[in-house]
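This is the structure I have questions about; it appears just below.
Entry: chain A
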Amino acid sequence: TKKQVTVTKIKIGLVTDVGGRGDRSFNDSALRGLETWAAKVKYVQGGGYEALSDSDFTASIPDDLKDKGIAALNVEPVVLESKVQEDYIPNIQNLVEQQKCDLVIGVGFMLASAIGESAVKYPDTKFMLIDSTPADASGNSVDLANVSSYLFKENECGYLVGAIAGYATETNKVGYVGGMEIPPVLRYEAGYKAGVKTTNSKAQIFGQYANKFDDPALGKIATDAQITLGADVIFHAAGATGNGMFQAICEKGAPYWGIGVDVDMGLDPKLCPDRTVTSALKHVDLATFDAIKSVVDGTFKGGVTTLSLKDGGVGYAPDHVKDVLSADQISKIENLKKMIIDGTITVPEDPKAVDTWATPTTF
Partner candidate 1 sequence: MKELFYRLFVERKEKYWWMNLLVPVTSIVIALIVGAIFIWSTGRDPFLAYKLLFNASGLVPGPYWKSSFTEMLLSSSLFIATGLAFAIAARSGLFSIGAEGQFTVGAITAAYFGYAKPFAALPTIIHLTIILLMVMLAGGLWGFVAGYLRAKKGINEVIVTIMLNWIAFHLIEGWLVTGPMAADVSTGVISGTPSVSPTARLPIILHNTRLNIGILIMIAVIIIIWFLLYKTTFGFEIRAMGHTAVWGMEASRVQGININKRIMQVMLISGAIAALGGSFITLGINFHYPPVADSGYGFDGIAVALIGQNEPFGILFSGILIGALRTGATAVQIAHIPKTFPSIIEGLIVAFIALQELIRYLLFKLVKTKRTAQTEGGLTQ
Partner candidate 2 sequence: MEALAVKNIVKKFPNVLANDNVSLSIEKGEIFAIVGENGAGKSTLMKIVYGLYTPNSGEIFVFGNKEDIKNSHDAIKLKIGMVHQEFMLIPRFTVTENIVLGDEPKKGVVFDYKRAVLEVKELSEKFGLKINPTEKVENLSVGIQQRVEILKILRRGAEILILDEPTAVLTPQETEELFKTLNALKQNGKTIIFISHKLGEVMEIADRVAVMRRGKVQGVVNKPDTSEKELAKMMVGRDVVLEVPQVKVEKGKVVFSVSGLTVKNTRGIIGLKNVSFEVYSGEIVGIAGVEGNGQAELVNAILGFLKPINGKIYMGMEEMKFITPYNMRTRGMSYITEDRKRRGLVLPFKARENVIMGQHSLYPFSNKGILNNQAIDEFVTKKLEEFDVRPPNGYIKAESFSGGNQQKIILAREMSMKHSFLLASQPTRGLDVGATEFVYKILVEEKKKSKGVLLISLELSEIMGLSDRILVLYGGEIVGEVMPSETTEEEIGLMMLGLKRKERVEQ
């Protein structure tokens, strides 16, 4: 009977971007959506999967997603990591032709063209693309019936953590460490700066790019440099380079605070939970799960889904906010959140636009 079960299982393929498994950021987040939630399995030593216990399953769902109906879907995951850009297309090809997957997920905007091209080549396969819409040969966005794209409003969650940082800083100096100047990271930066400006107009913002997503040593000296210059709250959107930020914060301890990105880094004991004031959340896991669910339910539709504060697709983590901000300040943050949801505030997407952006005065 066991064999029969595997045969009837829907196969879900996933291609990571070059960051790969274990990036503690959106690749991992997408994998949680697929492996932990949809398939309810755990990746184990020696490769392969073993079943996940119910308690682990429940524990894996963050508080703000408890009401999103996450439950196991009886699917079989096939994950291919990419070592370089050039692997994307062969990986997708492998998943479609050899593994015969029903849905192929491309994690990251870097797969935009690869998914775009493959979706045309394999019209009978369904695709999901995270962080971007599919692109045609000349890089323009195309609408394909078999591709479902998920975008996130990083500027909105960036804005809220920026607002928190504006309150949290005692030196009136805050920092920001970016990986590379690419759209999602720039959206974070724009939101963050706008947020800081809103709650603390006097605050000086130090911004730095390491030009690498994978060198924590650089993240560490970048952070150290900002601390040296007086910053006491620092946000990163730099992948593993940002791990170096938490390292630096942890070594210095109080009064310095770090702000995590993409996932709730305040829950990650391997980083610096004690000094993580909040995290800008981007629920790639939820998007992945939803897409898989639509395939399982037969409701899959092509098109673009933009996840924002409104639908809980982005947000900020409570972590230590209560310990740092006053109740009044917290309610102001919540107010700002509401104002974004109801459209009173439009957060800029481009860091260059922040200088001329009119900060809300009443909230």
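These made the cut because all candidates are chains of the complex that A comes from, given by their letters.
Here is the rule we go by: a contact is a pair of C-beta atoms (placed from the backbone, for glycine too) under 8 Å apart; a residue touches a chain by one contact, two chains touch by 3 or more; residues count from 1.
Everything numeric here is computed off the predicted structure, so don't read it as measured data.
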Touching candidate for chain A, same complex, options 1 or 2: 1
Of chain A, residues touching candidate 1 in the complex: 18, 46-48, 78-87, 89-91, 93-94, 97-99, 109-110, 112-113, 132-135, 137-141, 180-183, 209, 211, 213-214
